[in-house]
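Encoded as structure tokens, here's the structure I'll be asking about.
A single protein chain has been removed from this complex, and every other one stays in its place.
All chains are identified by letter, namely A and B, in their written order; residue positions are counted from 1 within each chain.
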């Protein structure tokens, strides 16, 4: 049982700071997913945990021991790379055995560990093959098998599915989920830019952006209670609509009005000082419904209709320079282009963000 | 005893030399990891970091040592030697060696010949290489053809010299000629065939060459007057240099074109090709062109293959003919590679020694700098002038050196 803790860890290349003040407690047995747009520092953070990048500030502890200066091999970690990083000149067996050989394990011990891992991943038939004779999915499994063999305290995955095609990606994602289930005691850290992977695999998600942690929490927490506009728009697809609004009443619930006459009473507490402030009203496209009543949230002209059968996605012509508005309605709707439509949403599905983009919930 | 048997000695050295190298790398690693900075105890982490700071230098040391001692140091030492006189016990004599060298006709002959080599060999090799690369690109036996044209790369300059000496061989007029060149030469008798092949054709080639030179020179000179060009001051000398060189080349080729018609050609007499002044330089250059064309071809062929097929297909759809496709679509796209090939062959030319040494040894006005230097060094035993001429070669190489370093640094970023 292994826990990890990062204490105001930072990373800079010369004057360029790519990660700043990262604090995180990871409990044993968790599967943590680092997610964020490319360039957010998520891979760097993982590589710092692996020991492949020097930590330029702060402390990294594994099981209570500071490991900043410990080389990768002695941190008790195993890593699965995006490109799998299989040794092309070694057979599958040798690939899996390499680390154990370096560690000076006995031949029997190595053989037992390799065969057990191969068995678990249905690789026994391919042990004598070179990586180039394997399919993409098989290579992926060898890479995972190579990490299992070492029986590490922490598994690190660096975008392990991004080189697979769509169908294989789903299958392998499920395999990884099953793997995690079969090893409930091992800690895993998983980097991806794909929010579906993040939502389905993670016990907790770290959303990184511009070298900062934007939010750290359980998947549905992030969906239902995003800490800021970045997380709100990053999690969920299509992204959450953000509508400019003005606070008219404060208290245990907050009233806002929009420029086009729409209004809403949001069951989120606000301070007296918020009154009159310009805020962002957040509403997910899938939470919007069409209404005829005067009690609407927004009204807009339909610009594009995407009928997918299962859902109908409406894109509205933005007013002034406001961002485009999207609604995702279940089922089939026959709506002509150019129609003016009024939309509303259940009050408890609404989100409020202040001028800096921070959620009212977390103030 | 060992030295009696060279094969055994060689084997012995391989084992010792390679073994020593490997042992050095292995044990020095063990030493810093286990003895100097053991990865144990309270300072394990710090020790590992320290070991990792030293290790690159362990790996680099033998190579750096060799590079510094055998290549970097000699550059400066040669420079120093070129300013001293051996016969005066190594006294500093300033630029006396250079002055002495400048006063020698042989030196200027070597410089002139080197200039000719520098223009003709890279140009001809690159042109032939490009031609072969393009022609063989699409035919089925192209790879086979290329490997045969590439083959001279494996032949030593000395071997090639023997090969071409046989071609240039001369026998007395009443004997069968065993050199191909004379055998062909004697077929010409001043008739219509001779006029076409020995007068008309060379004239056309020379005129074409002048036009090309004029065009290249113009593109450089235009930059001084035209708008929208890089007018940086440091480019001005380069532009002027190219312009002057161009005018010189055009003058020479027009002169030669005229000469082709007014010279009395000694038909029917076997020629000793390697003693004909000026011409013999070209006969020596042929040897190097023969060798270097394969090199140019291999690199340019790869570059041609790297051109996106779509651009060629787009040109076909646009109605370009094969020549337009080659000159307007393909050549501009591989211009960078052509420059690389050109400069690489230029370097080879500057160092060319074996061919001249083996074929004429610089007699009959075929001297080049590298052979001149060898002459001074090991025949005249004049280290001062020898070093001075080596420095001249270094100076000629320097622009390419700077250019290469500049490009390599740019690529690394």
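Observations
In this section, a residue touches a chain if its C-beta (ideal position, glycine included) is under 8 Å from a C-beta of that chain, and two chains touch if they have at least 3 such contacts.
We adopt the following convention: contacts and distances are computed from a predicted model.
Per UniProt, the protein behind the absent chain is "ABC alpha-glucoside transporter, inner membrane subunit AglG"; the candidates were "Hydrogenase", "Transcriptional regulator", "ABC alpha-glucoside transporter, inner membrane subunit AglG" or "RsbT co-antagonist protein RsbR". Within the entire complex, contacts from the absent chain reach the displayed chains A, B. Touching the chain that is not shown, out of B:13, B:255 or B:272: B:13 (per the contact rule at the top). The chain that is not drawn here is touched, among residues B:145, B:252, B:307 or B:331, by B:145.
Of the candidate positions B:37, B:98 or B:164, contact with the unshown chain belongs to B:164.
Where subunit B meets the omitted chain, the residues involved are 6-7, 9-10, 13-14, 17-18, 21-22, 25-26, 29, 33, 52-53, 55-57, 59-60, 62-64, 66-67, 69-75, 77-78, 81, 128, 131-132, 135-136, 138-139, 142, 145, 147-167, 169, 171, 175-180, 183, 290, 293, 295, 298-299, 302, 312, 316, 322, 336-337, 340-341, 344, 347, 350-351, 353-354, 357-358, 370, 373-374, 377-378, 383, 386-387, 390-391, 393-394, 397, 400-401, 404-405, 407-409, 411-412. Within the complete assembly, residues 47, 50-52, 71-74, 77-79, 81-89, 98-99, 102-103, 146, 150 of subunit A touch the chain that is not shown.
The rule we apply is simple: only the chains that are shown with their structure count from here on.
Contacts from subunit A toward subunit B in the complex involve residues 68-71.
Interface residues of subunit B, counted against subunit A in their complex, comprise 39, 44-46, 48-49.
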